[in-house]
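Removed from the display is one protein chain of the complex; every other protein chain stays in position.
Labels A, B and C are assigned to the chains in the order they are written; within every chain, residues are numbered from 1.
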Amino acid sequence: MSLSTSIREVSGVVIVDLSGRITLGEASGKLRDTVRDLLAKGNKKILLNLGDCTYIDSSGLGELVSSYTTAANQGAKVKLLNVQKKVDDLLQITKLYTVFDSYTDESEAVASY
Amino acid sequence: MSLSTSIREVSGVVIVDLSGRITLGEASGKLRDTVRDLLAKGNKKILLNLGDCTYIDSSGLGELVSSYTTAANQGAKVKLLNVQKKVDDLLQITKLYTVFDSYTDESEAVASY
Amino acid sequence: MQEVRELHLELGSTLDSADAAELIVQRLAEEYGFSAEQIEHLGMAARESMVNAIVHGNAYSKEKHVRFSVVVGPEKITVTVRDEGLGFSPTEVPDPLSRENILRGSGRGLLLIRAFVDHVEIHPAEPVGTEVVMVKFSSPQAGGQSEHKEE
Partner (left out) sequence: MQEVRELHLELGSTLDSADAAELIVQRLAEEYGFSAEQIEHLGMAARESMVNAIVHGNAYSKEKHVRFSVVVGPEKITVTVRDEGLGFSPTEVPDPLSRENILRGSGRGLLLIRAFVDHVEIHPAEPVGTEVVMVKFSSPQAGGQSEHKEE
């Protein structure tokens, strides 16, 4: 599996640390399942830490958007942390930077909810 | 084609400049045909310049040996010029360095026949 | 390496084939001196076009294959991906940048392909399927066709 995830909580915000590649298949499925699980458990503040994610394809981007909209439909908010240059370029090209709140400082991100 | 060859003559020695990869297939076939052609035309002194050959596989090595033996059977001599480090490592591992006369200086190589 | 290298493969309709295509294109581009960013972009274009061929074209069918080719020389790299699917009309694909589509969970592959190579051609293949041809030049000056990016 080329994507690993781990979950921690800081001041009521669930932070998902994603490490590896988010591409179509197992990896994008893992991201989806992780977020759906968190939402099912009633979490409303989800912060996806992409600091160790250097690669994402269009399906991975799509999965980020789906996480965002699924959360929004349930009154929850998905935000991004530590987006790396390569991934940020993709957010620019796809204009998804207009959708996501994105932070480089974890405590700032946590405080923003 | 990943291998290109060109032929020139210096003081009665035919120098074949090989550039690219010598691997099984078209490339090893080209080396074989080139040497056979030269032998058929009566050339007895053949110098293979491997200065621009950075990659050779076991079939390419085999083709060098076949060129050597085919030439020897006809009273001709195949020698090597400018063997690069990577290729030289292979000549060591396969002990083919014991078969080939190998030079780093072209005029020295030409004078050696 | 100044000689031209070519590679032609028949790959199965599995997602691992997309990984394979990406890695092959990246390594060849590297060998021929493309920049780190160009290599990244080429890999992504190869991946996205392969995923389209596998998922939309061949629908993961075990009976269908993707024909994947690379031709690379000192000036440019050409990557061709061909599936055995039903084909599609690129002009009818919804614009993923428009306001009404921005929240969609898919539809950004062709956008990335067009952003990352200098020239893209998508046409029906004979007797069936779709062929996508992507060209990227190693130096920007050589890229006389870069207006195609905006097509």
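What we mean here is this: a contact is a pair of C-beta atoms (placed from the backbone, for glycine too) under 8 Å apart; a residue touches a chain by one contact, two chains touch by 3 or more.
A quick note: this is a predicted structure, and the numbers were derived from the prediction, not measured.
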| item | value |
| --- | --- |
| Displayed chains contacting the withheld chain | A, B, C |
| Option touching the unshown chain, where A:Thr54, A:Thr70, A:Gln84 or A:Ser112 are the choices | A:Thr54 |
| Residue touching the undisplayed chain, where the options are B:Leu3, B:Leu61 or B:Val83 | B:Leu61 |
| Sites on subunit A contacted by the missing partner chain, in the whole complex | 1-4, 19-21, 54 |
| Positions on subunit B contacted by the hidden chain, ascending | 23-25, 57-59, 61-63, 65-66, 68-69, 86, 90, 93-96, 98-99 |
| In subunit C, positions touching the absent partner | 5, 7-12, 14, 16-17, 19-20, 23-24, 26-28, 30 |
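Everything that follows uses one rule, which is that only the chains that are shown with their structure count from here on.
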| item | value |
| --- | --- |
| Chain-level touch network, classified as line, ring, star, complete or other | line |
| Computed distance of Cα centres, subunit C from subunit A, in Å | 27 |
| Contacts with 2+ other chains: residues of subunit B | none |
